[in-house]
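With one protein chain held back, the other chains of the complex are shown just where they sit.
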Amino acid sequence: MTAATPAIPTAAEWRLPDRGRVAIAALIVAETAVFTIFVAAYLYYVGKSLGGPTPREVLRLPVLISILLWSSSVTIHLAVRALRAGRLRGFTGWWFATLALGAIFLAGTGLEWYRLIFREGLTIRTNLFGTTYYSLVGLHASHVIVGLVMLTTVFALALRGYVKVEHAGRAEVLSLYWHFVDAVWVVVFLVVYVVGR
Amino acid sequence: MSGDAVIPHLVLSTASHLLLAPVAHAANDVATSSVFSPVSAPADSVVRVATLVLIVTAGIFAVVASLLVYSVVRFRRRADDDGSEPPQVYGSDRIELAWTVIPIITVFVLCLVTARTVYDVQAAPRPADALEVTVVGHQWWWEIRYPGFATANEMHVPVSEGPAARPTFLALESADVAHSFWVPRLAGKTDLIPNRHNRMWIAPREPGLYLGQCAEFCGTQHAHMLLRVVVEPAAEYARWVAAQQAPAADDPDASAGRRVFETTACINCHTVRGTVATGRFGPDLTHLMSRATLAAGAAEMSRISLRAWIDDPDHVKPGALMPAMQLDDAATDQLVGYLMTLR
Partner (left out) sequence: MATIDPAFASAHPGASRTSVPGLLHGWVVSVDHKRLGLMYIASGLLFFVVAGLEATVIRIQLAIAENHFVSPQVFNQMMTLHGTTMVFFVGMPILLGFANYLVPLMIGTRDMAYPRLNAFSFWLSLFGGLLLYSSFLAAEGLFGGGAAPDVGWFAYAPLTELTFSRGNATDYWNLAILVSGVGSIGTAINLVATTLCLRCPGMTLGKMPLFVWINFVVACLILVTISPLTAAQIMLLLDRFLGAHFFDTQAGGSALLWQHFFWIFGHPEVYVLMLPGFAFVSEIVPVFSRKVIFGYPIMVAATVAIGFISLSVWAHHMFAVGMAPAANTFFAVSTMIISVPTGIKIFNWLATMWGGKIRFTTPMLFCIAFLFQFLCAGLTGIMLACAPFDWQLTDSYFVVAHFHYVLVGGLLFTIFGAIYYWFPKATGRMLDETLGRWHFWLLVIGFNMTFLPQHFAGFAGMPRRIYTYGPGRGFEIWNQVSSAGVIFQAAAVACFLVNVIHSLRRGARAGSDPWDAWTLEWSTSSPPPAYNFEELPAVRSRRPLWDLKHPDDPDWRFE
C-alpha cells in the first residue's frame, strides 16, 4: 500500500474544456428542450383543428429561404476560420454574408406570414394549426432575431476594427449558437412542411 | 373468491383492519369515506394491493430505522474518546451489491402486483346489462345523466352482488375545467377532463349511502362538490328510476310560484321536465326535493336553506355561478313553495 505520491499536473498538463464552448453547449441543451416541447405540441395537434385553413391548403414549401439560411451556416464557419487565421477582411466579409442571409430568411418568413394572415385568413387564434404554426415558426424566428442582433453587433465592432484574431474563440461560440438556430430550422421544416402536411 | 385466495385474503384483511383501525373504525358510519372500508370491487382490489405494499414498506422501515437507531447509539463518540480517527472504510463491493440486489427484487415483485391490479381494474370487461351513467362535471356541481332523465349531485345505483351482479359503468366528462370523481369506498378516483371521455366502473356489494367529493382543484368552490352515491337493492332502484322518469309535479296550489319560476330567467339555466324550462347550464330541478342536500352539499335541503340560496347564492356558497335573482320576499316565498313541490 505504499504507492508513490501522485504527481500534481502542471499547468500545461491540466487541460480542461473551454468554458465558452461548455456554456453555449449548455444553453443549446436548454433551448433544445424548449423547442422539443413546441414540436411535441405541434405534432400532437396535427389534424386536430376543428375548422379553418389546413396546412395542405395554405402552406408553401419555403425552399429558397431555407437553403439561404442553411448556407449561412457555411458562411459563418468560413468567417470564423478566417478570423482564426488572422484574415480580418475575409472574416468581415463572410460575417456580413451570414448576416445578410439571415436577414433575408427573416424577411421571407415575414412575407410568408403576411400572405397567410391577409390572404389566407390564418392567424394564431384561427384554429389549432394556426396556434401551433405561428408559435413554433415564431419561436424559431425570435431566435434568428436574437442571433442577428448579436451578429450585427459583432459586425459593427469589426467595421470599427475592434475584432482581432484573439477573439476567434468568442466568434466561434457565437457561431455555435447560429449553427443551432439553423439545425432547429431543419427540424421545424421537416415537422411543419413535410410531416405535418 | 376462489379457495386458494381465502387465506391470503384473511391475512391481508386482518392486517389492514388492525393497521388502519383508527381510520376504518367507522365502517358502518354513513359519513365515513375511508379508503380502507371498501364495499365495491375496484376499491377492494386497491385495498388488497395496498395492504401488500404497506406490509412491505413497514418491513423496510422496521429494518432501516432499527439500523439507524442502532448506529446512532452504538457509534456515538464517548466522553472518554481519545480524539483519534476511526478506521476509514471507503466501500465494500459485496455489501453494496447486496443492498442493490435486494431492493431490485422487492421492486420487481411490487411492479408485478401493481401491473396486475392496473389491468384488473382498467381492463375489466363490461357486462352487457351493466348500468351506464354519464357524469358531467361543472363548476361546482355534478350533472348525472341516466337513460331518459338527468339529475344532479346524488346518484342512485343498484347493488351488484351475486349471480345477478349489475355493475355500473360511468362515463366521465366535463363542461368546463378538470374535476375528479372520488368516492373512496367504491373506487379509486378518475378525473373528468373537458374534451376527453374517461370511463370507470363500480360494483357495490352493500346497500347504503357513500360519500365522496371532487378531488381535482376546480376553482373557488372545489371544496363544495359533494357526491352522494346511494346504493340500493334492485327493486328500490327501479322504483327510484321510475319516480325520476316521471315529469315534474304540477301542483295547482303552487301555480303562482311556477309563474315566478318561468318568468324570472330561471328557465335559462334550469330544466324542469314537462314545463317550458329546458336550460342546461344549471342542475336539473325536476325532482329537486328527492335530493338530501342543496348546491352539492353546501347546505341541507330544507325550505330555509332553499330560500337563503335563492336570495343570495353567493352567501351560501361564495363564488357560486348562480346570480342573486333580486326577487322581493313575496315572490321568493312563492318560488320556494313551488320548488318544494318538485319531489
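Going by the order they are written in, the chains are A and B; count residues from 1 in each one.
We adopt the following convention: a contact is a pair of C-beta atoms (placed from the backbone, for glycine too) under 8 Å apart; a residue touches a chain by one contact, two chains touch by 3 or more.
Computed from a predicted model, the values in this text were never measured in an experiment.
Although one chain is not drawn, the whole complex shows that of B:180, B:244 or B:334 it is B:180 that touches it.
The chain that is not drawn here is touched, among residues A:29, A:107, A:149 or A:195, by A:29.
Mapped onto subunit B, contacts with the missing chain fall at residues 20, 22-23, 26, 29, 31-36, 43, 45-46, 49-50, 53-54, 56-57, 60-61, 64-65, 67-68, 71-72, 75-78, 81, 85-92, 95-96, 99-100, 103-104, 107, 110-111, 113-115, 117-119, 121-123, 139, 172, 176-178, 180, 182, 184, 187-191, 193-196, 198-199, 211-223, 226, 297, 318-319. Interface residues of subunit A facing the missing partner chain: 1-3, 5-6, 8-11, 14, 16-19, 22-23, 26-27, 29-31, 33-38, 41, 44-45, 48-50, 124-125, 127-128, 130-132, 134-135, 139.
Operating definition for what follows: only the chains that are shown with their structure count from here on.
Subunit B has its Cα centroid 51 Å from the Cα centroid of subunit A.
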